[in-house]
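Once you've had a glance at the structure underneath, I'll fire off some questions.
Complex shown without one protein chain; remaining protein chains in place.
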Amino acid sequence: VAGILVINPNSNIEVTRGIAAALGPLQSEGQRQVTVIGLEGTPRGIESQRDVDSVALPVAERIRDESGYNAYVIACFSDPGLYVAREATDRPVFGIAQAGLLTALTLGSRIGVISILSTSIPRHWRYYRALGVAASVAGDLALGVGGAELADEGRVGERMEATGRALVESHGADVLVLGCAGMARYRAPLERSLGAPVVDPTQAAVGLAQTAASLGLVTR
Amino acid sequence: VAGILVINPNSNIEVTRGIAAALGPLQSEGQRQVTVIGLEGTPRGIESQRDVDSVALPVAERIRDESGYNAYVIACFSDPGLYVAREATDRPVFGIAQAGLLTALTLGSRIGVISILSTSIPRHWRYYRALGVAASVAGDLALGVGGAELADEGRVGERMEATGRALVESHGADVLVLGCAGMARYRAPLERSLGAPVVDPTQAAVGLAQTAASLGLVTR
Amino acid sequence: VAGILVINPNSNIEVTRGIAAALGPLQSEGQRQVTVIGLEGTPRGIESQRDVDSVALPVAERIRDESGYNAYVIACFSDPGLYVAREATDRPVFGIAQAGLLTALTLGSRIGVISILSTSIPRHWRYYRALGVAASVAGDLALGVGGAELADEGRVGERMEATGRALVESHGADVLVLGCAGMARYRAPLERSLGAPVVDPTQAAVGLAQTAASLGLVTR
Amino acid sequence: VAGILVINPNSNIEVTRGIAAALGPLQSEGQRQVTVIGLEGTPRGIESQRDVDSVALPVAERIRDESGYNAYVIACFSDPGLYVAREATDRPVFGIAQAGLLTALTLGSRIGVISILSTSIPRHWRYYRALGVAASVAGDLALGVGGAELADEGRVGERMEATGRALVESHGADVLVLGCAGMARYRAPLERSLGAPVVDPTQAAVGLAQTAASLGLVTR
Amino acid sequence: VAGILVINPNSNIEVTRGIAAALGPLQSEGQRQVTVIGLEGTPRGIESQRDVDSVALPVAERIRDESGYNAYVIACFSDPGLYVAREATDRPVFGIAQAGLLTALTLGSRIGVISILSTSIPRHWRYYRALGVAASVAGDLALGVGGAELADEGRVGERMEATGRALVESHGADVLVLGCAGMARYRAPLERSLGAPVVDPTQAAVGLAQTAASLGLVTR
Partner (left out) sequence: VAGILVINPNSNIEVTRGIAAALGPLQSEGQRQVTVIGLEGTPRGIESQRDVDSVALPVAERIRDESGYNAYVIACFSDPGLYVAREATDRPVFGIAQAGLLTALTLGSRIGVISILSTSIPRHWRYYRALGVAASVAGDLALGVGGAELADEGRVGERMEATGRALVESHGADVLVLGCAGMARYRAPLERSLGAPVVDPTQAAVGLAQTAASLGLVTR
């Protein structure tokens, strides 16, 4: 029966818990169980390119070591280690940025991304271009909330809505993607207040992983 | 609890049955039930642009009438009626071409499409461009099997493999999409013989629909 | 001698008359006569995707039935039924959106489109992408005039100019296309006031149709 | 009444005559008369970049001097002097490459260009990119006929057909453009033998010029 | 030993001197000497398309006549005569626009261009498209300083900074290119005040020319 392994590449246990909490609806009785783990010894948040590059090998090595799963999800919006992990297993490995963006394109045609940090945005754009979807990204805007404030759910919710509204109204987005793992609790309220579909990328990736696992998909 | 409604826009009951047969793995106990229906009074196969355009409104009207479902899937690789159906419901509607292509891009980066008829290929390319994914489509080749031969599973399987191999070896595809509904039984053997992931688009769409239903996604 | 058949897919006879009135200069003595017809039983305006899809087959069937013409023009900016109509005849069929946009690119390189309704704009963009010209469309802005106001020529003229000016000055357009049939009377005044070429798409399509007819062009 | 001025930028009077001979169908009684002139002191054929650049100013100066026309056509597939000519008049100026390519896109979606010389092809591609249509050009192949052989109509016709067939069958073109002025006599036979529309670019440009003249179009 | 020949295509000796003054750092002892010349009988500034086209052949002829150099640089941001010059020599010829833009992409990924005249900007965009880099140009803004004011270094410096800041802050540029020859003295101060790399295109081209000369590069 195995299951789906979701790896949060950072060492912040709150984020790992937030991810796990959002995946209940995606593991019904007959489906594969979803296991969410964090990594020890990695940064508490993946913010700089250094953070991204520092977790690529640990992510891939963990996937290689945890070889019994049907599919894997890397739960960080920079998809660290995605391609090296694919060398390490013949089961499908999903990156949440890739999964979230492509799922969004089944719901709309102009994506707005809500990022946490403005410094990540140039890195995101390099990746959007590498994936071949840059022309479908209407905008990528930072939340403008940092540090301790990120724990203030009300404050984050307000900024989510304001940022999402700017993406829809000024940038022409018709579907939104949360540009971070662990923010799923904002998905449904944002969808309701904006009247546009909102994708939590970890949920999107786990959905794809469940489908792949159900079908017995192998990637080589 | 509702469920997922899959509409085969043609009136060929064999195709409807073939679709239904392939969806077992995607409706585990706790997930929404998947109902597959055909349409009466539509062509037996959706081949020409006329066929595509003639089923657009019937598909959308059926979706409007069957209003209790959590998500809808239009099971024809031309995605007939996709945008008009989206006007008719606030639940997500997935077209299998769109869903299959975007799912494929989570597994590889150069898509090869195996189409039934060569006459559909220019129409496919217009759609790949409209979706913004044309640059990621390495090739779209026709099976070269027609009429009665399509019932000869051995013959179709041989042509599937030959066509898939041409897409991988000559066009550089690293993931394949079956460009038709009702061909899912060829998916796993093709994947094994080619060593590259193969996507059945109806399965991909139903997977996305299950995820969307589990999350309570609404599109406006 | 035959001639050119222009089909207004809606049932608003005022629009049909407006189209006909603008085509005088394009049927000089030795050229094919241009016949403009509306369709009965179709919507009074083509506004939603449903409207578009509902007229596709009627347009194509009318073209098939009126088989003696040298060329055909579908006079609605969504080009409903264009590809199905091309299956129905071996004479060229022009859609006014396609014809207007491509003619505009012989006069400038950054197109601004003035649409009637904002709800049509996402549909337009899907089409611009399908045609491969999206990168040359600087903007598509709605007139912001609806219902009864559309009969107020002064009001419409003012909004045309304001919208056109926004496209030129803020979006960098250097050529404008009227995103609707039946608006030709605004073309010349707008061109004079903005100092940039303005294309009425029905005139553009009829011009192309006259050329094709003169040359005896067949499409298969 | 004025008219349309077509300028053949080379000094080969046979080419000028060939152009004029093909324009009869595009100047019916009520339309503007079309005048075709060559330039003296220019190369006998426009083959190298040097040839192209050497005729840019002479073309523009002639247009400035012949100020009474309603529209102008530059009849060489490199569109020499197009943008400088547009500085010299407020009447529309059409280049045949631009006009031929964009007209072709109203008849098909994958253009095949038949060029005379292989050395012109890189220059053509720079121009296709500048126009924003490169992604719609399926291929540009040289005729492989040079010098004296170009006068052998049978030989050229054979090569036209072979080259056009290669573009359709191997490159996926669904509409062809003759990549040269003065080849119009091959248009209709090629269209018949290949079953795909074929555009003579000078005819396309003169058609657009007639339309523009009929409408009184001004470009600034 | 030969050297690098830099041709300022205009006849303004102040510009020629400004170019020469900025190239000292790029001709160290063991490198090829850089010779900067202007052309007589050309416009004092290259502003219109006519100016550009009028200097194409004189530039190429001068390069053909000065045949002993290792590499050539055409020092005008419209790269006049670049392709015809390449026909005239088997040594590399660099245009400063091309060299400046491509060098910029080794330092950042979203280019902002500071142009002198707004009327040059549409011409620039045609060229960005022809080079295949248009999608990497975040913006091209004019300095808004003309005529005699261009001699006022303080005034120009202020406008440089304001324009550069607008490109970085509103258009998302992360590297700037001075869209003109002879402006190198503003490079370093602008880089310091904006905190983003700034490329003087003539310096970039001479750098590439020195590298090519050191390696003995031949282009055919």
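Should a chain be cited, it is by its letter among A, B, C, D and E, assigned in written order, with residues numbered from 1 in that chain.
Keep this in mind: contacts are C-beta pairs under 8 Å (C-beta built on N, C-alpha and C of every residue); 3 or more make two chains touch, one makes a residue touch a chain.
If you're wondering where the values come from, they're calculated on a predicted model, not measured in any experiment.
**Q** One chain isn't displayed here. Which of the visible ones does it touch?
**A** A, B, D, E
**Q** Return the single residue from D:Arg64, D:Arg126, D:His171 or D:Arg185 that touches the missing chain.
**A** From the options D:Arg64, D:Arg126, D:His171 or D:Arg185, the contact with the absent chain belongs to D:Arg126.
**Q** Among A:Arg17, A:Arg123 or A:His171, choose the residue that contacts the chain missing from this document, as touch is defined above.
**A** Going through A:Arg17, A:Arg123 or A:His171 one by one, A:Arg123 is the residue touching the chain not shown.
**Q** For review purposes, identify every residue of chain B that touches the missing chain, sorted by number.
**A** Residue positions of chain B that touch the missing chain: 109-110, 135, 174.
**Q** Please give every residue of chain D in contact with the chain that is not shown.
**A** 122, 125-126, 134
**Q** For chain A, which positions touch the chain that isn't shown here?
**A** Touch with the absent chain occurs at residues 48-50, 52-54, 56-57, 60, 81, 83-84, 86-88, 123, 126-127, 129-132.
Operating definition for what follows: only the chains that are shown with their structure count from here on.
**Q** Could you say which chain's mean Cα position falls nearest to the mean Cα position of the entire protein shown?
**A** Smallest offset from the overall C-alpha mean is found for C.
**Q** Looking at chain C with chain D, do both copies bring the same residues to the contact (over half shared) or different ones?
**A** Result for this pair: same.
**Q** In chain E, what residues contact two or more other chains?
**A** Chain E, residues with two or more chain partners: 126.
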